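The other protein chains are all here in position, but one chain of the complex has been omitted.
Each chain gets a letter, A and B, in the order it is written, and its residues are counted from 1.
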Amino acid sequence: MRYEAPESLEGAVALLAGATGEARVLAGGTDLLVQIRADIVDPELIVDIKKIAETRAVTEEKGGWRIGAAVTGAELKEHARLKQAWPGVVEAANLIGSTQVQGRATLGGNLCNGSPAADSVPALIAAGAVATLAGPQGKRDLPVEDVMLGPRTLALRKGEIVVSFLLPPRPPRSSDAYLRFIPRTEMDIAVVGAGVSVTIGGAGTITAARVSLGAVAARVLLVPEAAQAIVGSRLDAAAQQRLEAAARAACQPIDDKRGTTEFRIDVAGVLTRRAAMIALDRASAN
Amino acid sequence: MAETMTNGPSQTYVGTRTIRPDGVDKVTGRARFGADFNLPGQLIGRVLRSPHAHARIISIDTSRAEALPGVKAVITQDDFADQPSEFIPAGEMLMNYKDVVRNVMAREKALYEGHAVAAVAATSVAIARRALKLIDVKYEVLPHVIDVVEAMRPDAPILHDDLFTAGVEPKPEKPSNIAKRVEIVLGDIEAGFRKADVIVEREFKTAPVHQGYIEPHAALASVSEDGSTELWCSTQGHFIVRAHCARLLGLDIGKVRVTATEIGGGFGGKTVVYLEPLAIALSRKAKRPVKMVMSREEVFKASGPTSGATVRVKMGATKGGKFVAGFAELKYQAGAFQGSPVQPGVMCAYAPYDIENVKVIGYDVVSNRPKVAAYRAPGAPISEFAVESVVDEIAKKLDIDPIDLRMQNASREGTKAAYGPKLGPIGMEETLNAIKKTEHWNAPLRKWQGRGVASGFWFNIGGETSASLTVNEDGTVSLMAGTPDIGGLRASLAMVAADELGVPYDKVRPIIGDTGSLGFNFLTGGSRSAFSGSMAIVEAAKQIKTELCARACKLWDLKPDQVEFAGGQVKALGAAAEKFKPMSVADFAKVAGKTGGPIGGYGRINAQGAGPSLGTHLVDLEVDPETGRVTILRYTVAQDAGRAIHPSYVEGQFQGGAVQGIGWALNEEYIYGADGKLQNAGFLDYRMPVASDVPMIDAILVEVANPKHPYGVRGVGETPIVPPLGAIANAMEAATGIRFTELPMSPPKVLKALKERGLNKA
Partner (left out) sequence: MAKHHIETTVNGDEVEFLCETEETLLDVLRDTLHLTGSKEGCASGDCGACSVMLDGRLVCSCLVLGCEVGGRRVETIEGMAKGEKLHPLQQRFLEHAALQCGICTPGFLVASKALLERTPDPTEHEIRYWLAGNLCRCTGYDKIVSAVMDAAATMRKG
């Protein structure tokens, strides 16, 4: 098994594009190392991207935020202004695993591991985040909801890596929230994940919303119907019911050791409603 | 709290919270656990395990593995002689060597996913892993069965062609997965039910759960050319390991020297052998030391989780609240070989209560999952969960306070237990009273919060114990015990020795001796190590005190009745007291050589008189009705310790057992696929409680002295896991109005039950 730690994007792309056997990108390693130890994957080449400056920076860009793909959850948590603008994204990244795992885990790795239960992905999708990819043919942008196509299936071409995420500029009176259901209080993989981002107008009415659900389908879902259910409302009881129904309708979950189909559908509705209420509270306070 | 019996010498240390003498090494990382031992030139051993839940082994070809450079030995069943059928005690269960040798290395069949079929020793981990892939095993996959009720059906796949149900008449002719039927009977159960004004009958189901020790099994073996074997392993019983390995490998017991390393948790799961005979066999073949450590996945798949079970309970009571009949039928999984803890489960089911008419039947049933090993009060949490749930229902039906109902029927001194003996003094009532007096019992609750109470019984054991005390030339005392210290034993024994001999606690240095240094010691289990160990230390100290008095008599030219040992000194009595200055242990140590030689005592006993420990637990929890998630809000344990040698470590047993029970009740379970493979063989999906899952666990130490122990000590380690299952189920009923009879009470199950009743709204 070869290990390379290139210091430039071009170097990383060249290594990945030129790999003859199985190659894997190493960011935090919190998924990759576990999979190697469990014999799920046996890469011939590991490309550590943490020495590439673009993957490690958090910068303001055109009113929005650019977050490097290899910035850790713990680092995001310590970034006061990012946390203030996007509390949902930051809290989602800090629900992954444990304090120890958050010390290493990254948004890029969480997305590219290709699990529909990834905690940070619904929050990124709800935020309208766009992933910047670098590959042999140059750079391109993809909305995060278009990156993970299914379990362990990404839209990346050979040699492409996720470099960073751009969170769009935030209109005033906007905020977001991420909730997940796990049977314990920490440590579990999300049985359901719900990310909601809202913007409210003068009267406290929701003028824009995005809703994303994780762990309830083969990919993380952007649910436009759920957003439509609450736009123009102040999340009164009727709007909440519409929201729950839309969330439940979007689910196509599986029965597995973490939850039954029925359970996931029910809880998806509940969590979406609760996440929306928190996002609304936060937006009202802004 | 009840009275404390203070027998014997001054109690400077017993009952106080000393710092454990082995503590500094543990907080600095210096302490060496099983995987921390290494020998120069050692090889790494790895095990090839069956991927099938049930399969005939047609052939094993190890030639390609043996040819791989770096592989120094490969073993299979051919390296172990077959064993005749013979039952021996291990912890609180019986094992059969014919089964032991097959569990250690499969012979005719692989009987569970993870069953060992071959092992290699190689110069590196990477080579060992590659070698396993080069071993060709031909299997004939057979239908499998895991669930206990399924395994009992007449058309179930049969695991053993030579297993016929024992304990039934007439003797069966067809083999069965039902290894044994047992029962206990007291009085006349039918007559009892006829007297009842209220009868409650319920069926319960529990899933297999694992002891969950954080340290995987580890062993390091080194065999010499003459067959002398040294073994370091993480174990609860190194003398038992020695016995098993000697037997399985055809070695003289005296030629096998086992050192118990520090052990990172056991809870009963490390009272048997897995890697140890394999490491020895590999080392013998390779002529080099062999180190073997299980991965976490192997621990889950190939060690010994406890039984999953189906339990039916039927109880009758008068409208005044007197229990008049207690019936139960227990069906316990044994795993691949017979030997579930159904017998202790049967014995303990109704033991907290004085009931005239009791009948409990138990079935020991094999199925295609790992062989059960002991788990903290083996068998009792399951049966007592069922009974405590039904007791709660009776309390509700009769509108009697659940503590009062238990109090009214509590076993006490003189009660004839359904499993046989007349009970000595026990603390059932005292623990109930202690709970009733707490602020917790009366604290207010909100909607969707519920409070539950349950009691629990475990008998505890004594057993063979050898321990020594040696007085060194400078007056310090070396203490050697032979039961591995799983959490505070060395401190407790050192405190007893310090009090017995009147020496300062920090002058007593305790160690756990290897098998070459002491006589036989039964293992650490059955809540026996402090109970029996302290008795052996008292005996050893007695020998020293007698010896020192004899030496004083010689020195002072007095008769034995003119001297006594008191307060850490030999004193002359009466008129002679003025003539001779008292001599301490340290004083005698200085002149030991001149007054008869080295000073020491050796306690070799078969400790009898272990007293049951009763406990009552109180729990508050909250249910999220929209998701079925349960939060434990508050938890109080009251348990009878007899006499707490070290209160902090006794409290620690209460708290640790309670949290294991919380995990068992709410989230822990073995999840098998339709293919018989374990789906959650890791800490991610086998969900043990983490720190944020539980509150502080309030511990109330009750002390009803055990008259058969010089200090009144009772074992305490196991009882704490018995009440939580019932207490939590009872609290769930209080919070939701729903009686949950299946464990774990995980969110999907809870939400489903709430939904069915239209209750899943805030």
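List of remarks:
Just so it is clear, a residue touches a chain if its C-beta (ideal position, glycine included) is under 8 Å from a C-beta of that chain, and two chains touch if they have at least 3 such contacts.
Here the structure is a predicted model, which means the values were calculated and not measured.
Remark: the omitted chain is touched by one listed residue; of B:Ala31, B:Ile253, B:Ile511 or B:Leu759 this is B:Ala31. Contact with the omitted chain, checked across A:Glu10, A:Glu61, A:Glu186 or A:Asp255, is made by A:Glu186. The chain omitted from view is touched by exactly one of A:Ala17, A:Ala74, A:Ala249 or A:Met277, namely A:Ala74. Among B:Ala434, B:Ile486 or B:Met732, only B:Ile486 touches the chain that is left out of the view.
Interface with the hidden chain, as seen from subunit B, comprises residues 17, 19-20, 23-24, 26-33, 35-36, 126, 211-216, 262-267, 293, 295-296, 486-488, 646, 648-649, 651-652, 655-660, 682-684, 688-692, 694, 696-697, 699.
By the touch rule set out above, subunit A reaches the unshown chain at residues 1-3, 5, 26, 28-30, 33-34, 36-38, 46, 48, 50, 72, 74, 97-101, 103-104, 185-187.
Everything below uses one rule, namely that only the chains that are shown with their structure count from here on.
In this assembly, the C-alpha centroid of subunit A lies 44 Å from the C-alpha centroid of subunit B.
In the complex of the two chains, the subunit B residues touching subunit A come out as 297, 626-629, 631, 666-667, 671, 679-680, 684-685, 687, 689-690, 692-693, 746-748, 751-752, 755, 760.
Listing the residues of subunit A that touch subunit B in their complex gives 38, 181, 183-189, 191, 256-260, 262-263, 266-267, 270-271.
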